[in-house]
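The structure's right below; bear with me while I get my questions together.
Shown here: the complex without one of its protein chains, the others still in place.
Let's look at chain A:
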Amino acid sequence: MRRFSLIAVPYLWLLALFLVPFLIVIKISLSDVAYASPPYVPQLDLTQGWAGLHDFFAALDFENFAFLTTDALYWKAYLSSLKIALVATALTALVGYPVAYGMARAPQEWRPTLLMLVILPFWTSFLIRVYSWMGILSNEGVLNQVLLATGIISEPLQIMNTNTAVYIGIVYTYLPFMVLPIYAALEKLDESLLEAAEDLGCSRLAAFWLVTFPLSRGGIVAGCFLVFIPAIGEFVIPSLLGGSDTLMIGKVLWEEFFSNTDWPVASAVAVILLALLIIPIVLFQRHEEKEREANR
């Protein structure tokens, strides 16, 4: 009994904070847009009893999902988000790995401080941190001023309002999510394995590729999922740093919701996005389970 109540807590949590809101979103995605508050019909009217319930379900349909297939904008936006998220994840891994490696190889007494430094940016609002990138990257920004003053460039670099700025924003924002799992994997690495490899004639580089890297793969995979999944639906970074031509599904969703006041279509876009994300989420879950079993 006690065991059951222990499990019940996280499940209730998931039910209340994930499943119920998601079912509401699905329900709205099957509704029709209307000039009302809230701006969609049908509304569930329980005072009508069974008849009301019947009418309610009869009025739901998949029209909005069919609509999404009629316009190339939607799949282009999904694809473009997918591409941006994939590239950004790869870049984050390239930057994050050396950082995590350096931390794991640092003297034992430094590590808590280094770990603290990675987490420290979270103490400032995410929005303010993205805003400060606008100050760095804009044409009159710090970066261009420095490059111009040192004579490296003669014209300011146009980084702000391009996809490059979006990549920089995503890599910066999600870097800790990449560094921490890789660090965790590298930190528990048994150093005697490296000594053994070197004793057996491995160069340091070969030892890295043959021993360290394969043993940290679990951390890399975990980090990549933690970056990729939120990056694909990212809205704040592309709208602040990206240009008018940066196409991402988060922005399309915003326009459906705010400009068109079409909550049903916006919900349909969100449902499909989640369906697309379920694949990597399930893969991630499997990977985690395998890891756990391997470590047993």
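In the analysis below, contacts are C-beta pairs under 8 Å (C-beta built on N, C-alpha and C of every residue); 3 or more make two chains touch, one makes a residue touch a chain; residues count from 1.
Just so we're on the same page, contacts and distances are computed from a predicted model.
Novice: Given the options "RNA polymerase sigma-70 factor, sigma-E family", "Pyruvate dehydrogenase E1 component subunit beta", "Putrescine-binding periplasmic protein" or "Phenylacetate-coenzyme A ligase", say which is the protein name UniProt records for the missing chain.
Specialist: Matching the unshown chain against "RNA polymerase sigma-70 factor, sigma-E family", "Pyruvate dehydrogenase E1 component subunit beta", "Putrescine-binding periplasmic protein" or "Phenylacetate-coenzyme A ligase" yields "Putrescine-binding periplasmic protein".
Novice: Return the single residue from A:T113, A:N260 or A:Q285 that touches the missing chain.
Specialist: The single option touching the absent chain is A:N260.
Novice: Tell me which residue among A:S5, A:S37, A:Q108 or A:S125 touches the hidden chain in the full complex.
Specialist: Of all options in A:S5, A:S37, A:Q108 or A:S125, contact with the hidden chain holds for A:S37.
Novice: Touching the missing chain, which residues of chain A?
Specialist: Touching the missing chain: residues 33, 35-39, 71-73, 76-77, 139-140, 161, 243-247, 252, 255, 257-262.
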